[in-house]
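Entry: chain A
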Amino acid sequence: MRSPRQPPFLARKTYRRRRMMDAARLLPLLGIFLFLLPILWQPRLTPEPDTVHGVVYLFGAWTVLVIAARVLARIVMTEPDEGGPDDRDEAG
Partner candidate 1 sequence: MGRQVLLIEDEPHIAEAIRYVLARDGWEVRHHGDGGDAMEVIRQVGPDVLVLDVMLPGRSGYEILQDLRRDPALAALPVLVLTARGVQHGPEGATRVMAKPFANADVVSAVNAIAGRGEAAE
Partner candidate 2 sequence: MIPFNILVAVCLIYVILLFVIAFAAERRARLGRVGWLRSPMVYTLSLSIYCTAWTFYGAVGYAARSGLEFATIYLGPTIVFIGWWVVLRKLVRIGRAQRVTSIADLISSRFGKSNLLGVVVTVIAVVAATPYIALQLQSVTLSFGVFASGAPEGWALPEGNGTALWVAGGLAVFTILFGTRNLDANERHHGVVMAIAVEAVVKLLALLIVGVYAVWGVADGIGDVAARIAASPIADWPLQPGRWIGLTFLAGAAVLTLPRMFQVMVVENADERHLATASWAFPLYLMLMSLFVVPIAVIGLSVLPEGSNPDLFVLTLPLAAGQEKLATLAFLGGFSSATSMVIVAAIALATMVSNHVVTPLWLSLRQGGARAPGDVRGLVLMSRRLSIAGILALGYAYYSLSGGSAALAAIGLISFAGVAQILPVMLGGIFWRGATGRGAALGLTVGFVVWIYTLYLPSFGPGGLLSGALLDRGPFGFGWLRPQALFGIEGLDPLLHAVFWSLSLNTFTFVFVSLLSFPNPLERMQGLAFVNVYDHGPGPRGWSRGGAEAEDLLIMAQGILGAAEAQEFFQAEAAAQGKADFLPETTPDFIDKLERRLAGAVGAATAHAMIAQFAVGAAVSAQDLMAVASEAQQILEYSAQLEAKSEEVARTARQLSEANEKLRDLSVQKDAFLSQISHELRTPMTSIRAFSEILMDPDLPGEMQQKYAEIIHEETIRLTRLLDDLLDLSVLENRKVQLNIKVANLHDLLDRAVQAASNTRPERTFTYHRDLPTEHIPIITDTDRLVQVFINLISNARKYCDAERPELTILVRKRGGRITVDFIDNGSGIPKTAQRLIFEKFARLTDTQRAGGAGLGLAICREIMVNLGGTISYLPGQGGAAFRVALPSRPESRKEAEG
């Protein structure tokens, strides 16, 4: 017999929030990736003019990062009551 099923809402919530903290920690890596990607295109070596594409790409990536940061900041900062114990294990 299984014990009466209790959807582990609280644990799930905490778990989700912790993963969002991971995401917040990893977001700058995504930023570095997006901002350094043009290096691989080697625009200097291509014959056609690239500045217009460059502008569109850079500002597009910038917008994506701003939105992502906003979403993550919101999630990470809510439920501060559960934040207490969590904060500890990520001290190092």
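Assume contacts are C-beta pairs under 8 Å (C-beta built on N, C-alpha and C of every residue); 3 or more make two chains touch, one makes a residue touch a chain; residues count from 1.
Behind the choice of candidates: all candidates are chains of the complex that A comes from, given by their letters.
All values reported here derive from a predicted model rather than from experimental measurement.
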{"item": "Given options 1 or 2, the chain of this complex that touches chain A", "value": "2"}
{"item": "Contact footprint of candidate 2 on chain A as seen in their complex", "value": "21, 24-25, 27-28, 31-32, 35-36, 38-39, 41-44, 49-52, 54-55, 58-59, 62-63, 65-70, 73-74, 76-77, 84, 87-88, 90-92"}
